[in-house]
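Before I ask anything, here is the structure I am working with.
Omission of a single protein chain aside, the complex is shown with its protein chains in their original locations.
Entry: subunit A
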Amino acid sequence: MSRPDRREASQLRALNCSLGQLNRADGSTQFSAGNTSVVSGVYGPVEAKVYEEKLDRAVVEVKFRADIGAPTTKDKWVESAVRSTFEREILAHLHPRTLVQIVIQLREGDGSVDSAAINATTLALVDAGIPLKCMITAATCAVLFDDTTVVDPTQEEIDAARSTHTFAFASGSNDRGPLYVDSRGEFTMDEYSHCYDMCTLATERVLAFMRTAIEGKVTKEAKIGAA
């Protein structure tokens, strides 16, 4: 079995990110895995509109913009996926009557967009200093027609896949189960479990990558602060 880009089945594409690129947003990240690339910006906590504010906690709002065309239901789906994943993991009760707005812009979609959006948003929230219960990392798996399972599929692989699965986990609590699951297509219980395991491993690697990225930024800021 060989993948079009000669990766191993369990190999992620090259991850890349930079934090705090946007000047107007309170926190932001540019996150890419291979050709899939998203920018996530976080505003918050800011004043909420009167009709949407909640007395005991912050409201989380997510906007997802595709690179091509007007907003579609697919984009709305990603929005709701990201919102439902993060809503309960943001310590919203610390900022009552406010709004945390997450804006995700797709720069280029080459498969595994939803997991890239979740990963980028975690980093952007950290960059914005929004208190979180945990770090959330996501990975996507695809089961191809020859029964092989590949991690972080490209669009080409997704188009030729029998089923795709995206899992998001909270850091340090994999035994708690995934925060978010999105499975599409036809699959058996065994395939599902196999994807679950592969994504668990992949998210650990993503988490390690995020840690390095944040550490890099913190040390850089500390140096500037000391100088």
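The working rule: a residue touches a chain if its C-beta (ideal position, glycine included) is under 8 Å from a C-beta of that chain, and two chains touch if they have at least 3 such contacts; residues count from 1.
Keep this in mind: contacts and distances are computed from a predicted model.
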{"item": "Protein name (UniProt record) of the chain left out of view, among \"3'-5'-exoribonuclease\", \"DNA 5'-3' helicase\", \"acetyl-CoA C-acyltransferase\" or \"RBR-type E3 ubiquitin transferase\"", "value": "\"3'-5'-exoribonuclease\""}
{"item": "Sole contact to the chain not displayed, among A:Leu55, A:Ala70 or A:Met189", "value": "A:Ala70"}
{"item": "Full-complex contact with the absent chain, from A:Val46, A:Leu94 or A:Val218", "value": "A:Val46"}
{"item": "Touch list for subunit A against the chain that is not drawn", "value": "21-25, 28, 35, 39, 41, 43, 46-47, 49, 63, 65, 67-70, 101, 103, 105, 107-108"}
